[in-house]
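Please find one structure pasted underneath; my questions will follow.
All protein chains but one are shown in place.
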Amino acid sequence: MFLRRTLPLLVSAIFGIALILQFFVPHPASKSFYNLMLDWLIIVSAFTYLIAVQSTVELHFTKIKRKVEGWQYSIIVLVSLFVTALLGVFGGAFMPTTLWMKIFPSVKPTDTTPLMYTYLYMQMPMQSTIFSLLAFYMASAAFRSFRARSFDATLLLVTAGIVTLGRVPLGEFIYKGLPDVVEWILKYPNMAAQRGILIGVQLGIIATSIKIILGIERKYLGGGK
Amino acid sequence: MAIATNFWIWIAALLTLAIYSFLYKDNPFYKFAEYLLVGISIGYGISVYWHNTIITKVYNPLVYDKNFLVLIPLLLGLLMFSRFFKNVSYLSRIPIAFVVGAGTGLSVPSSFEFLFKQVYATMPLKLDFGSLIIVVGVISTLVYFFFSLEHKGFVGRVSRVGITFIMVAFGAAFGYTIMARVSLFIGRIQFLLSDWLGIIK
Amino acid sequence: MKNKIFFFIFIILSFIITFPQNETSKDEPVVRVDSTIVKEFQIKDVSNDDGSKLEISCQKVLEGNNSLFKLYRKELNDTVFKNVKTFQSFPVKIVDEGLSYQKKYQYYLAVSDSLGNESEKCLIGDFSPKADLFKTDKTILLLMIIIYTMVIIYLVESVRKGKDLFVRKISGLDTLDEAVGRATEMGRPVLYVPGSSSMSDIATIASLNILGPVAKKIAEYETKLIVPNRDPIVMTVAKEVVKESYSEAGRPDVYNDNDIFFLTDSQFGYAAAVSGIMTREKPATNLLLGMFWAESLIMAEAGNTTGAIQIAGTDAVTQLPFFITSCDYTIIGEELYAASAYLSREPLLLGTLKAQDYFKGFIIFIITFYFVILLISWITGGNLVFLNKILEILRFIFKS
Partner (left out) sequence: MKFINFISNLDKRWIYLILALCIIIPFLFPVGFPMKTTPPVKSIYDFIEDSIPEGGVVLIGADYDPSTMAELHPMAKVIAAHALSNNLRVLFVTLYPQGAGMAQDAIDNVLKEWNKSNPENQKQLGKDITLLAYVPGVSAVVLKMGEDITQTFNEDGYGNKLSELEVMKGIKNYNDINLMVELAGSSVVLTWLIYANGRYGLKMGIGTTAVSAAEYYSYLQSKQAIGMLGGLKGAAEYEHLLDKKNVYGGRKDASIGMDAQSSAHIFFIILIILGNIAYFVKKRKEGK
């Protein structure tokens, strides 16, 4: 019980309060504590990356084990993950490792690493293409579902139209003053509403942080009570 | 310029087309590319993380600089591995509590300051048309998101003004989003037309 | 109660406002020397720092002399002086950094001619910077953090003890009932999408809080409820919530475990699959509540083309425009949290919502007050000293 709940809550409360107070104390002693904490944070969070890896591997592993529909694709995930990681760890990230250069004597230190090949010619095109599909979805939604169904929606669409036109050279070609109109909309009415929303959101974030330190918000510790 | 002869460019182009095939309809090529992407990006993450973090922040300080102060956070971090074993997995809560607790402790004063800066910037030194719009806009938006008063009478009218401001802001964001999505597609077309097919410069 | 808290805040604030005036009169240790080359050559401690800085300032005595001035520094028990800065124009204010509060320092100023010969030295010292224990310029910030924390604790506790706090009705919630009713009339199912994120998002939790009462109503009407999920944990929680609501409504027999299911974890795959359900099952009502990313418009469009009534709600500002133009009713940003607190009455949610509201009210009040004073000052020509003083004080509160 102590290790499961009390200790984690104590840890977050103690370090949370200590670092809030640290902010108000400029003394060198407090500064070195702050520096130490930052170093620790960086090293400990180095391990949090493992969680992302672990959960993905586990998800696809179970899929294959249970032969869920489309489990064959999970094999692709695991194989490509393994191969890429292997290439990267032994071949180097941005510069070939000495080991790699020993195995392949023709490789120079300035050469592109095998990992960068997978990044530049596989990951980069695929990931950017997936998101570019949105242009098409947007076009079809523009045609079939963006409706001026109320006063609010009409106002929204009209502003959108002005901004869309005013932000491209062609809009400027049609009417010279358009970019300035758009800049004005963005700088005043848009800015004001964005700030109103931002103030609310920030208050919410701070409230959540305070609740975590107080130990009344525990969802981040994950499952179970 | 002519069509690319580089093997890798062809790979990139074919993967691009595999994903665009989804626009026609869902198919195995798309699924293959999608899952391949998941695997590659995590594999890539592991490699960068290995060379830039484990080696530089953990291995080198310990082995070359003999900096044993690293050991405490290191042990804390290693508790994270308890997640792989069901019966002790709760131990990983300690490093998580440390990261979250210390992180929020760092963020509270700074976030408050950040919030204050925004409020401060809303108080203009001199009155002009622009600052009038800003003050009215910020106040009415805040009133719209104020839940302790019923939206009736005067408060109702102010929140009505607020929602008008919000709609203008959303309209601006909407217009900008159209631009963003088109740009992403332009990026891909540039690659296909220039690097792959060599039609344009 | 509300008045009490505001009163409390104002008492403290009035304390703060009187605070800085006393502070400036506080004695700062200053070493000062007047000489033939410069006057008011002085060293001052920089306040609110870690004791690593000293401020050196001086003014010129002779006019029209364009020679170079060099400032040197050494530790008291050192022998060699090091150049800190070379300057020509007056008056100067140099902040010397990287010092230690445990050491004493001496400075001297020399005049050098065009050939680099130095003459007329003027020595000052020994002085050591002070390491402060508290940043006095951040007092208000600290007080605000303490007050906010106390207000949150107080409100959460009082809701726990059974106090009912007022939250205005969110207009989208009325529409929710209506939409569920319509589905019953038409004999078609209701589709509930709890967003595309995991339990770590507040919006997802808010959505599941809303799902409860919605499911209860649906159980009463004996309509079919479909909940497709992108996250396995969200799915498990959704199942529990719906099951409980069905038993609360006295209809555990109508609950069908297979109607709440996991689709896929791929972002666009999920959106495409939900669109598929919309076209196949033709639900009369689509409820899209929770956290959404770029895939939002795919679902909103599909629902719109099937002619369903759509109610959406999210705190993702970038997705809201799509929902507003393609859905019949949209719950905007924080309204989603308010709706979930309103329906669930959970102390943690309701208390926090109210605490945020009090601070929001405080900010609204200060800005409005500032604006009114500014308006009066503008009408009267801006010459009234006390009005300007009030404006200055109000700005001071938020100047951190």
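Labels A, B and C are assigned to the chains in the order they are written; within every chain, residues are numbered from 1.
In the analysis below, a residue touches a chain if its C-beta (ideal position, glycine included) is under 8 Å from a C-beta of that chain, and two chains touch if they have at least 3 such contacts.
These figures come from a predicted structure and were not determined experimentally.
Student: Checking the contacts here: which visible chains does the omitted one touch?
Tutor: A, B, C
Student: One chain is left out of this view; which of A:135, A:155, A:203 or A:221 touches it in the full complex?
Tutor: Once the missing chain is taken into account, the touching residue is A:135.
Student: What chain C residues would touch the chain not displayed?
Tutor: 317-318
Student: For chain B, which residues touch the unseen chain?
Tutor: Touch with the absent chain occurs at residues 23-24, 41, 44-45, 48-49, 51-53, 55-57, 60-61, 102-103, 106-107, 110-111, 113-114, 117-118, 120-121, 134, 169, 172-173, 176-180, 182-190, 193, 199-201.
Student: Where does chain A touch the missing chain, residue by residue?
Tutor: Chain A touches the chain not shown through residues 34-35, 38-39, 41-42, 45-46, 48-49, 93-95, 116, 119-120, 123-128, 130-132, 135-136, 138-140, 142-149, 157, 161, 163-165, 167-173, 179, 183, 186-187, 190-191, 194-195, 198.
Here is the rule we use: only the chains that are shown with their structure count from here on.
Student: Between chain pairs B-C and A-C, which one is joined by a greater number of C-beta pairs in contact?
Tutor: A-C
Student: Any idea how many Å lie between the Cα centroids of chain B and chain C?
Tutor: Each chain reduced to its C-alpha mean, chain B and chain C end up 18 Å apart.
Student: Between chain A and chain C, what's the gap in Å when you average each chain's C-alpha atoms?
Tutor: Those two chain centres are 19 Å apart.
Student: Can you tell me which residues of chain C touch two or more of the remaining chains?
Tutor: Touching at least two other chains: 138, 141-142, 145, 268, 317, 321-322, 324-325, 333-334, 360, 363.
Student: Of all residues in chain A, which are in touch with two or more distinct other chains?
Tutor: Expected reply: 20, 23-24, 130-131, 133-134, 138, 152-153, 156-157, 160, 197, 199-200, 203, 206, 210, 220.
Student: Write out the stretch or stretches of chain C touching chain B in their complex.
Tutor: So the residues of chain C touching chain B come out as 2, 138, 141-142, 144-145, 166-169, 171, 266, 268-269, 272, 317-318, 320-322, 324-325, 332-335, 338, 353-354, 357-358, 360-361, 363-364, 366-368, 370-371, 374-375, 378, 391, 394-395, 398-400.
Student: Could you please specify the touching residues of chain A with respect to chain C in the complex?
Tutor: 20, 23-28, 30-31, 59, 130-131, 133-134, 137-138, 140-141, 144-149, 152-153, 156-157, 160, 197, 199-201, 203-204, 206-208, 210-211, 214, 216-217, 219-220, 223
Student: Can you list the chain B residues touching chain C in their complex?
Tutor: On the chain B side, the touching residues are 22, 26, 34, 108-109, 112-113, 116-117, 119-120, 122-124, 127, 135, 138-139, 142-143, 145-151, 166-167, 170-171, 173-174, 177.
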